[in-house]
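Complex shown without one protein chain; remaining protein chains in place.
Our next item is chain A:
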Amino acid sequence: MKVFAGHLPGLSRDDVEWREATFSAWGESVKVMLPVLHEAQARALCADIRAHAGARLKTMEVARIAAAIDAAIARLLDRDHPLRREAERLLPVVTGYDPETVRLGLTSYLKTFRLPQLKRFLAEDFGNPGVLDAFEPTPKGGFVRAYGPELLLHVWAGNVPGLSLWSLICGLLVKAGSVGKLASAEPLMAGWFASLLAEIDPEIGACLAIVWWKGGDAAAADIFLHEADTVMAYGSNATLAGLRARLPVTTRFLPHGHKIGFGMIGREALDSRKAAAVARLAACDVIRYEQQGCYSPQMIFVERGGPVSPAGFARHLGHELAAAASRHPRRRLSAGDAGAVAAWRNAQELQALDGAATVLGGPGDPWSIVHVESPEPLHPSGLYRTLKLVAVDSLEEVPALVGRFRHFLQTAGVAASPERLHRLAALLGAVGVTRVAALGGMTSPEAGWHHDGRFSLLDLVTMTEIERGAELAAEGFAPYVD
């Protein structure tokens, strides 16, 4: 099976050099052809995108763009659409996530980009989204209009399916000409979405390109980095530092580094009736994307004092992970991944020797839980359903255990009463947590969320203001002036 990745308006398949990447999982393999552009091609492509966006996208009403996105998303949500079928078939092979996780994940993710959600999205950042189309009056007097970048470069990373759509859609909504660099670990979704858009509204399709270069190929990256006026990038801090170092100082850089998520379960959620249900929700967050999302839980803090003890909850969770293994099997791990899981397990087992920890799940099980009774600071897991449960006397202790990793914090999944939810959220926000989610919903951020606490659309635009004074002064030059 061979598929071509990317979206290169104005270039035919024969014009481009392709590099083959092979992915295997679930007993299948797929060859993905990745475009490698020559310098001249890359420069011409950037110039074209910029020009098309200036001539077309910038003059369109945002409603037309949102409608086109909505139509493309509707097709991707339609399980009978050929592209959706292709996505369900190929993404598990490319990313290694189990087919059911990919299917459910796609649907819950894509539905946050339907028209009503896009409108919410716009309203979230712009009190009056009309500022994207025209100068609108402001309360202080005068008028204001928002302009998106002429050329927005996205540098995607990671294998979470469709992650790229997030920033791509943000860019379109602010009418930016967009060039996206595919993540080598999931090089398909962005190209599919761009092609769908081009089919639905060719004028919009001409304003975005999906490209690829080999990670670390500084020369190839530099061409795009210098053409763009805004760069939104994902990856490790080392990757981001490398990109930032090569950017002109005038380029706006919007980095999204890797993050760590965690869960918190209050004693009020731990009675004999609720504990099993809470464990099911936590298991869902762990299984979805094998803890590899920035929002995935790596550790769960469990409060003592409820009818079900932290040790009891650990057993509930173990039961849920074991039960879910047939519906959501864990892929056969690569040597490196198996090594990481084994290293994590070995470290926990050593800790367990002096009774400080209890390990649940055997080496042959596709999950492991370790439960400790003394407080421990936040730490990444071994991924692939390896989770540490830390018992605490009070959830109020948790901010101190996670706060030293402020720059890595993002999502906290909380199961607690309404009053405590708000009290804890205040403490968590103060130490750097930017998203408090329901347990079970950690991997599905709501439409219009503030990714890493930032304004997804507002961060992209610049505002042009007509001051009140300019307006008044203009009156003096009107043809009807007395």
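The criterion applied here is as follows: a residue touches a chain if its C-beta (ideal position, glycine included) is under 8 Å from a C-beta of that chain, and two chains touch if they have at least 3 such contacts; residues count from 1.
Following the convention adopted for this analysis, contacts and distances are computed from a predicted model.
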{"item": "Chain not present in the shown complex, as UniProt names it (candidates \"Anti-anti-sigma factor\", \"Urease accessory protein UreD\", \"Acyl-protein synthetase LuxE domain-containing protein\" or \"Carbon monoxide dehydrogenase\")", "value": "\"Acyl-protein synthetase LuxE domain-containing protein\""}
{"item": "Of A:Gln292, A:Ser309 or A:Ser456, the residue in touch with the unshown chain", "value": "A:Gln292"}
{"item": "Option touching the unshown chain, where A:Ile200, A:Ala347 or A:Ile466 are the choices", "value": "A:Ala347"}
{"item": "Which of A:Gly27, A:Gly336 or A:Pro418 contacts the chain that the document leaves out", "value": "A:Gly336"}
{"item": "Contacts of chain A with the absent chain, listed as residue ranges", "value": "95-96, 157-160, 163, 185, 234, 236-238, 256-261, 289-294, 296, 298, 333-343, 345-347, 349-350, 352-354, 363-364, 377, 379-380, 382-383, 404-405, 407-408"}
